[in-house]
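Every protein chain but one is kept in place in this view of the complex.
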Amino acid sequence: MFHGSTYSWIPFWPPTASNTGNVVNSLFVAETALAFAILATVIGLISTYLVLYRRGTAFSRADRVKKTWHFEIGWTTATFLLFFVAFVWGASIYIWMYQTPRGDLEVYAVGKQWMWKFQHPGGQREINTLHVPVGKKVRVVIASQDVIHSLFIPAFRLKRDAVPGTYETMWFKADKTGTYMLECSEYCGTEHAHMRGEIVVMSVPDYTNWLRQRGVHDSLAQEGEQLFRAHGCSGCHGANSTVHAPSLVGIYGTYVHLQDGSVRYADEAYLRDCILRPRSFTVAGYPPIMPDFSGQLSEDDLIKLIEYIRSLSAGNKGSVR
Amino acid sequence: MSLEAAVPAGFAEPSYLNSEHTLRSWLLATDHKRIALMFFASITLWFFIGGIAATLIRLNLATPQGLLQPDVYNRMFTVHGIVMVWLFLIPSIPTTLGNFFVPMMIGAHDLAFPRLNLASLYVFNLSGAVILYSLVMGGVDTGWTFYTPFSTLFSNGYVFAATLGVFINGFSSIMTGLNFVVTIHRLRAPGMTWTRLPLFIWGIYAVSVVMLLATPVLAMDMTLLSFARFAGLGIFDPTLGGDPILWQHMFWFYSHPAVYIMILPAMGVVSELIPCYARRPIFGYSGMAIALMSIAVVSFFVWGHHMFTSGISIFSAVVFSVTTFVVAVPSAIKVFNWTVSLHKGRISFDAPMLYALGFIVLFTIGGLTGLMVATLALDIHLQDTYFIIAHFHYIMIGGTVSAFFGGLHYWWPKMTGRLYPEMWARFTAILTFIGFNTTFFPQFILGYLGMPRRIYTYPAQWQSWNVLSSAGASILAVAYTLPLFYLGWSLIWGREAGPNPWGATGLEWMTPSPPPKHNFDRTPVVTLGPYSYDPEDGSYIMQDGTHYAA
Partner (left out) sequence: MPPKLTIAPEVQFASLEHQGETAQYGMWIFLATETMFFGALVFSYFVYRTTYWPQFAVAGRDAVFWCGSVNIAILLTSSLTMVLAINAGAQGRRREMVWFLVATLVLGVIFMCIKGYEYYQDWTDRVIPAVNFLMKPEETPSGELFWVFYWIATSLHAIHLSVGIGLILYLLLYKIPRGEITPEYYQPLEVIGIYWSFVDTVWVFLYPSIYLVGRS
């Protein structure tokens, strides 16, 4: 059962447990109120007219408005203004919610038919359940192994699609401990309905405890380092390689100039593209010799490699390890 | 045209219904009125097939565990969506009321290309047959949106047959739309200038333009998808370099305009009903016409609002949100104009008027919630939840289907020559309204609670709202079945309608009911705009200039 919500037979309002949730709530309440006000105006006017001017009443029908342009221009402007307010409000929150900042900690989510797999940097793995600490910025990198899924956490009013072939990210700062629902909201096949689990928001001490209990594996970065050698990456990118390839130390979170003149921010999605489609993302000043690894690395391996490359960056020590 | 000619007592010509009697004369008819009736039969059939799927969906969702197997449920909502959208709602008003009344309302003797019109009917039915085939063979489980790479690589349904059916269906849309545009441009009666066109014609014109420019893109989408699925090509497969999101862009580039294909003709119908039953000219005729056309144009630039969470860039999301708000402005103008069109009217509450009033309220609710999902931050939460389901059912069923029923009742006497039983019709209109709100209002709440769409089983705490929704659906089922009986009854026992039972002003009311084969004995000459009703004394002037006292 979900402790964060009081279970009720006739629920009206979902639990709210994050900074994003609160912000979206107020926007929702405001727009609902506006919608009701407009609806009430429309219904009110209609009913008044229906009563006053139904066939058989004696009210005068003379002097009807003939010139309509004043009215049209009037309510067009009013509507535009209202819409503009709603748009700006919604868009500014959206930008804030979807422009993922660096997190206090990072989690990888991989959607596959029909489960969510989560991996913590320390190597802890869970399925359909995600443990996060309260009050910390959590950054989730979302990948999909097969079809499009969508990671949906209603209590945070947050969702984002997991699109195969690329990474999406999202972030939140939970502000209430408890257990909340976690869903897949993009239709993904037979058991789409069962691609559901829970997100457990814990106090920071509880969370570190939990990590320790589960931390029996190598960390993701350590596993990544092994893969880095096994797939021959180190042969080119290693410190004492003779191949003219860029060093990967410290590239995470910097801006990279590409051969075609564009500049890309080196986040997870970029690293992924570099590994899988090096021809389309050749770094300026280097020969296009890096082999194409598409089809050779599973989503899990990719995550490990990327986490390894990320760990090579100094200044990325914020993670709660 | 003189007064005597307008009163069709002297008409000896047989009506279009009994000018010929052979089966062949129906199946190979080029008369737009007969084709309209045949279309009517087809889409009614599809409405009930789609409705049976809806019934199963609601039945399943009455309990949290669900009754159907997951694969069956998935097939049900897919078939419900495909059938309702392409085989019912998109063709609904244009091919029946539009086909029947566009030539009559502009004073033409037929559509410009009658054989093309007949071809459209057969192509439509062919597409229906292909989709039925995919259904009978085992169904499709992709949802009506066919999102890749699920539809191309993972689905175990008959995707190819379904997309082929949708592809064929597009040709029918294009043929019909082309016919309307050409007819409205070229076949207007003398004096029927653009500013004298009834708003229904404007609605059909706007929708035809959208059909012509959007449907070909759907055809290309379906071509690419079929190839990708059939031959395993990598067009949308990320491992072969394809981009699954490209599909969403291409699909919504068609399907967003398509949702306006579904609403524009309904807006046209309502703009006919309100002046007639309020006995008053429509408020802001040119504003209404401009609004219709601007919706049609702007609708091509908003498709991205279906993809706010699917990984388009923040910049494009912001742009699409702006355009979405812009496209809603003309709709707002229309709602205000309809409302004010009741002011100082002489209002009667015949069944078509009840449907029209229901339309305004339900469309407004649907539209306002549309704005909420167009607000970027809210859509993050609401996307792919039942809030969306409620939003579009409010507009499509509350809006378009209401308008369709309203128009059907309004023109029923003209099409059949008989009056429908008024009390039954009013009762049904009210029952529809009640059933509708009971079914779909709870879904807004479910949506905000976070219930995703397309799930066959859900946590028990959402059951109460789902039960309410299912209960409403059964009321709705009754309300949609009733007209079948009383309208059928009226065909035989209904009172003779006479040429103009409502005292309406359009050209279609100048000929006998049912009209003769070529609509008018002589091409009418138009001297006036539509809706010359006078609420002060109840008189009205037909568009050819003949005066009638109250």
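First chain written, first letter: the chains are A and B, and each begins at residue 1.
Quick note on the criterion: a contact is a pair of C-beta atoms (placed from the backbone, for glycine too) under 8 Å apart; a residue touches a chain by one contact, two chains touch by 3 or more.
A quick note: this is a predicted structure, and the numbers were derived from the prediction, not measured.
> Check each of B:Leu17, B:Leu111 or B:Ala497 against the chain that is not shown and name the one that touches it.
Selected residue, touching the omitted chain: B:Leu111.
> In the full complex, which of B:Leu45, B:Leu67, B:Ala119 or B:Leu246 touches the chain missing from this view?
Checking each option in B:Leu45, B:Leu67, B:Ala119 or B:Leu246, the one touching the absent chain turns out to be B:Leu246.
> So one chain is hidden, and I want to know which residue out of B:Ile52, B:Leu67, B:Ala119 or B:Met220 touches that hidden chain in the complete assembly.
B:Met220
> What residue numbers in chain B mark contact with the hidden partner chain?
103, 108-114, 174, 178, 181-182, 185-187, 212-217, 219-221, 223-224, 227, 231-235, 239-243, 246, 250, 253, 518, 523
> Which parts of chain A are in contact with the chain that was left out?
Interface residues of chain A facing the absent chain: 260, 277, 279-280, 288, 292, 294-295.
One rule holds for everything that comes next: only the chains that are shown with their structure count from here on.
> Roughly how far is chain A from chain B, going centre to centre by Cα mean, in whole Å?
Chain centres of chain A and chain B, defined by C-alpha means, are spaced 36 Å apart.
> Show which residues of chain B lie in contact with chain A when the two form their complex.
Those residues of chain B that touch chain A are 66, 70-71, 74, 141-143, 147, 149-150, 153-155, 238-239, 241, 243-245, 278-280, 283-284, 287, 308-311, 314, 317-318, 321-322, 325-326, 328-329, 332-333, 335-337, 339-340, 342-349, 357, 360-361, 364-365, 368-369, 371-372, 374-381, 383-385, 445, 448-450, 452-459, 461-465, 535-536.
> Across the complex, what residues on chain A touch chain B?
Residues in contact with chain B: 7-14, 23-24, 27-28, 31-32, 35, 38-39, 42-43, 45-46, 49-50, 53-55, 59-65, 68-69, 71-72, 75-76, 79-80, 83-84, 86-87, 89-91, 93-95, 97-99, 113, 146-148, 150, 152, 154-155, 157-161, 163-166, 168, 181, 183-194, 277, 294-295.
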